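Before I ask anything, here is the structure I am working with.
Left out: one protein chain. Kept in place: all the others.
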């Protein structure tokens, strides 16, 4: 019989890796958000430092480049007093033909505690989590089109912060849902946390009808998609899509799916606008919306540090 | 009515950003030098560490590359116990088309305390300083041809260390003054500190006559320019000038403006020789002068760490 246990949990059902919100219970997700909530105030202090990961070694393994996400994990780990090691993967042994798992074995042998992994291949963090010794923990910082769980969790945190309760919310995710690991992790997290209606909104090429299988409602018209919503999550339009076969041009995209102040009025009056960043002003979002009173984009960034501190301290078993 | 207040000062006249020595009072400059003087001894200790910036987050934002200057700020911040984050700007979101101020907003939202900024555009650190929230402080690590205030201050510190008093000194700055932010910051700092005579010396293409407007004396002949000086600051000749239209060749330059032991004898017998580094041996300075008894070039480097510690602790409001 196959072991059907979620690879993110140990035998006692405790979170030891964070790979995807998929399959995590509402209790576990709520525990992460509650822990993050304790850390938000740390980031406001004179001395932004807790000793929870003192003497632990966190390795940033970014096989796909992302200065911003890497920096947020670096900040989170150092505020927990960990030692952080960032490997320049492009120049490392992997480039010399060493296999991924040999690299992992070597770093584990150096007494690593946490691997923060970003990889262009979906599933790479699972492969690593299955392979490592029990004392090593894996946090997925984005794998292919599959998952970006800390983004999903910081989005959930932000929504809970502003809306208090998930159980009466209508949330629209707008843009290139098909290729977005952020959208996928948002959907999994929000549904598990009890959000009754999650919508995905975008052109047919980027939001195919069969996404409905995930438990969401599919819209191909922005006005309809955001009408009466409490939360609008705008996705970043990747540059490679703009000039590709899937879209005519970024101006055309903005005409149909850009969030303008006029369109925002279709949502609830107290709706919040979110975006994982970096934003493309005038492509998926008008500057006046991004900088406007309903935008909580910079709060997402702030909460993101606290959520990453929570995830790392929980998987390492050293909570606040 | 426009706010004429110096953007480096808060309403109480306290230094909250360091952007340029221009417009800073003798009191403020002297306070920085006095604070640095306390830190010089820290760098001689067994344990080179003070807790003044513990739990603070310092971001090195080098939009223009400079390993050496970045390293000196990194050292200064870590000796004050700060957490230091160095962004690889070339690979970051800015490269993805994010605006400078969006990048700054995002990093501020991560609870940054100090931005150390180097930028090829004059004025970029001012733009950032005007934009950031009150709890964030900006230190200019060199912007275009405009200013390099910590270099100006460490030069002032070095001169005060060896000459005790600015009020009876003759200082010559030799080389490509036109394109040099170091020269500009030296001139502003030295004049504010009471130096009665600052000379600029170099060929007409690099030292135009209208520099006299800054309050300095202009010389186009090295022998005349350094005669009876107490301090000679040699500037680095940038490679791009040597092969450009402004100069015939580096050998020709050395013949006319290179500091040799013979020429050095025209200055006062106890004159000191300074250089911001890295030196071009045999281009602007003879090796025997750079390594000779009157050279204080390596002392500048040592004092530079203490001056940067002083600046960061003062702007952050956590002085020794």
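Going in written order, the chains are labelled A and B, and every chain counts its residues from 1.
Rule of thumb we're sticking to: a contact is a pair of C-beta atoms (placed from the backbone, for glycine too) under 8 Å apart; a residue touches a chain by one contact, two chains touch by 3 or more.
Remember, predicted model here, so these are calculated numbers, not experimental data.
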> For the chain left off this view, which of B:8, B:72, B:150 or B:185 is in contact with it?
Replying inline: B:72
>> Just to verify: which one of A:20, A:35, A:57 or A:280 makes contact with the chain not shown?
In response: A:57
> Given the contact definition stated above, which residue among B:172, B:286 or B:305 touches the chain not shown here?
Replying inline: B:305
>> Using the document's contact rule, name the residues of chain B that touch the chain not shown here.
In response: 43-49, 65, 67-68, 71-72, 74-75, 78-79, 239, 277-281, 298-299, 301-302, 304-305
> What residue numbers in chain A mark contact with the hidden partner chain?
Replying inline: 54-57, 83, 85, 87-89, 91-93, 96-99, 102-103, 105-111
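Just so we're on the same page, only the chains that are shown with their structure count from here on.
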> Between chain A and chain B, what is the separation of their C-alpha centroids in Å?
Replying inline: 41
